[in-house]
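Missing here: one protein chain of the complex. Every other protein chain is in place.
To keep things simple, chains are lettered A and B as they appear, and every chain counts its residues starting from 1.
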Amino acid sequence: MSRSLDSIVQALGGTLVGPADTLIRRLAPLTTAQPDELAFVAQARYASQIQTTQAGALIVPPALQDVAAQRAAVIVTDDPYLYYARLSQWWRAEHDAADAPAIHPMASIHPSAVIDPGADVAAFAVIGAGVVVSSGARIGAHVVLGRGARIGAGTWLYPRVFIGERCVVGARCILHPGVVIGADGFGFAPHQGQWVKIEQLGAVCIGDDVEIGANTCIDRGALDDTVIEDGVKLDNLIQIGHNVRIGAHTAIAGNAGVAGSTTIGAHCTLGGGANVLGHLTLADKVHISAVSVVTRSIREPGQYTGIFPIDDNANWEKNAASLKQLNRLRQRLKLVEQALEQAHHKKTEP
Amino acid sequence: MSRSLDSIVQALGGTLVGPADTLIRRLAPLTTAQPDELAFVAQARYASQIQTTQAGALIVPPALQDVAAQRAAVIVTDDPYLYYARLSQWWRAEHDAADAPAIHPMASIHPSAVIDPGADVAAFAVIGAGVVVSSGARIGAHVVLGRGARIGAGTWLYPRVFIGERCVVGARCILHPGVVIGADGFGFAPHQGQWVKIEQLGAVCIGDDVEIGANTCIDRGALDDTVIEDGVKLDNLIQIGHNVRIGAHTAIAGNAGVAGSTTIGAHCTLGGGANVLGHLTLADKVHISAVSVVTRSIREPGQYTGIFPIDDNANWEKNAASLKQLNRLRQRLKLVEQALEQAHHKKTEP
Partner (left out) sequence: MSRSLDSIVQALGGTLVGPADTLIRRLAPLTTAQPDELAFVAQARYASQIQTTQAGALIVPPALQDVAAQRAAVIVTDDPYLYYARLSQWWRAEHDAADAPAIHPMASIHPSAVIDPGADVAAFAVIGAGVVVSSGARIGAHVVLGRGARIGAGTWLYPRVFIGERCVVGARCILHPGVVIGADGFGFAPHQGQWVKIEQLGAVCIGDDVEIGANTCIDRGALDDTVIEDGVKLDNLIQIGHNVRIGAHTAIAGNAGVAGSTTIGAHCTLGGGANVLGHLTLADKVHISAVSVVTRSIREPGQYTGIFPIDDNANWEKNAASLKQLNRLRQRLKLVEQALEQAHHKKTEP
């Protein structure tokens, strides 16, 4: 299943330097690539690795063309990382010929559901009343689409994705296995020491080109919808509370959590394990470091961090113990400063 | 599908001020509600928003009756938030007429299982030997009930809930998609650098009126059972280790974790992402702030917190670096205090 460099450049552009018929069997990391493999060099700082690579071909920026061409066939492009991304898509499409779309006889589909003839429905999927599945959508095994859900064109739902009733997923989305869209938000009224359930009457509305990682959960809204805008990328095992809004092209890494009614701007990033408390607002282009906790709204773009620095356990114990005295320490320091100030005044008195 | 204010008050009580035949199409947030929508004002501090709301009807406490009645039809009640909760339940019941219970022909049910005729079993559910499903229970698509599991009356298991063998779920519970009850606890004996599995011979016992969020996991006990008492509310993606006991009416927000053999009291709350280490005891009415880590037992009710304050990254870096010197700082401060003390003594010597 090899491909020639020529076929790659014809499909994706770039300038080819070297034999057009070089055959590529696999894309590979620069450090381990073999003569029948293709690697990329995104940044000049990896240039030294070019000297030793065994790769048969390299994707490089113009600045590295000369050094790379002495070692391998070369595809020159302004943004090698972007080129690699597009090549990975082309490569997968070349190698994973999708079967013709079909509705599996062991799927359970409500008669009122509308499935486009160009959509694919796998075994044991369950599709409720009034559901609409658009052309090119792929509904994996064990997927459940609740009553009135809508799935956009070209969207892939991997096996056992759950889409609750009335929830909407846009076009060209990818939802990985175990994703739960539209479970109830966590809402209760306290009453005499017990919790009275608040039914969650809103839904979830997901834009186009959204990707959602395995076992991630997005709760339906209490009254209005929870909204995920176009181009958002969510990693695995993320919790998105009810009535959250996530702005376009924001990316959130695994294990993160966003509590209810928080609004996150566009083009933000949240590192893995980061948490944003509820009812907050984050501006566009806010970047939260991994495992940091956002406890207040952030109005200015920038990078924000709040994690306890790791240390060997013995040091940590000492510093953590002192931390519980920190405010007292601050007061003691102030007293010391005052004492010095006083002593100084005394001395300088006539 | 509108409902008149009159029908609402007849069902739920409260004092109606305004036209009884006002039709309500939807429950909505105060700030965006339209003339055919109903909103609630839980607290006097939102009173100013009444002046500008477009809502056709408002649920308010007695103190806000007069101001609200000038703007919209009004339902007066002592606890508007509780009223809203109950209204949300009534509203959903009015609009989501459940189908008559039935056992789907594509469910796989062991002949020895006992399914009450008033229970509903959806497509592709798998029900093991000796399982008991009580009246009014709804077993969603792709649910698996292991051998000997018991499901209480009126309990809803959303699609692809897993209930392991011998586990028990009480009455009127709601388990959201992807919940795993009764996977093995994480128990191993170390032996010559490897881990020898300890089979988990206990089960999970869940009380009445418990709600469990999507993809949350509760492990079975090693010898005795893991126990979730009545009225507990768990959000999404929570990990509950083996032999944990969670007291009645405790609520835990998303992404939290409770490690093995810990006991949490009644009427506690854990914020999102909070973690409680293993073999600890938390008293009743202990409240743990989001993302805090409980490393010791807590015997007194109260609010407890331990998170690193978030800051812009440059400031955080400086403070985090200093934190690793904190104990040394404390020692240096002590030396300074001693030096001052000594200097003072010298001066005051005769």
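Throughout what follows, a residue touches a chain if its C-beta (ideal position, glycine included) is under 8 Å from a C-beta of that chain, and two chains touch if they have at least 3 such contacts.
Quick caveat: nothing in here was measured; it's all calculated off a predicted structure.
Of the candidate positions A:Gly56, A:Gly136, A:Gly154 or A:Gly178, contact with the hidden chain is made by A:Gly178.
Within the set A:Ala47, A:Ala69, A:Ile103 or A:Val336, the residue that contacts the chain not displayed is A:Val336. Residue B:Ser289 is the one among B:Thr22, B:Ser88 or B:Ser289 that touches the chain not shown.
Although one chain is not drawn, its touching partners on chain A can still be listed: residues 26-29, 32, 79, 81-82, 84-86, 88-89, 91-92, 104, 106, 122-124, 140-142, 158-160, 174, 176-178, 209, 211, 213-215, 231, 233, 235-237, 249, 251, 253-255, 267, 272-273, 290-291, 307-313, 316-317, 320-321, 323-327, 329-330, 333, 336-337, 340, 343-344. Mapped onto chain B, the footprint of the missing chain covers residues 106, 108, 124, 126, 142, 144, 160, 162, 178, 180, 183-184, 186-189, 191, 193-201, 215, 217, 219, 222-224, 237, 239, 241, 255, 257, 259, 275, 277, 288-289, 292-296, 302-309, 311, 315, 318-319, 321-323, 325-326, 329, 332-333, 336, 339-340, 343.
The rule is simple: only the chains that are shown with their structure count from here on.
With each centre defined as the average position of its C-alpha atoms, the distance from chain A to chain B rounds to 25 Å.
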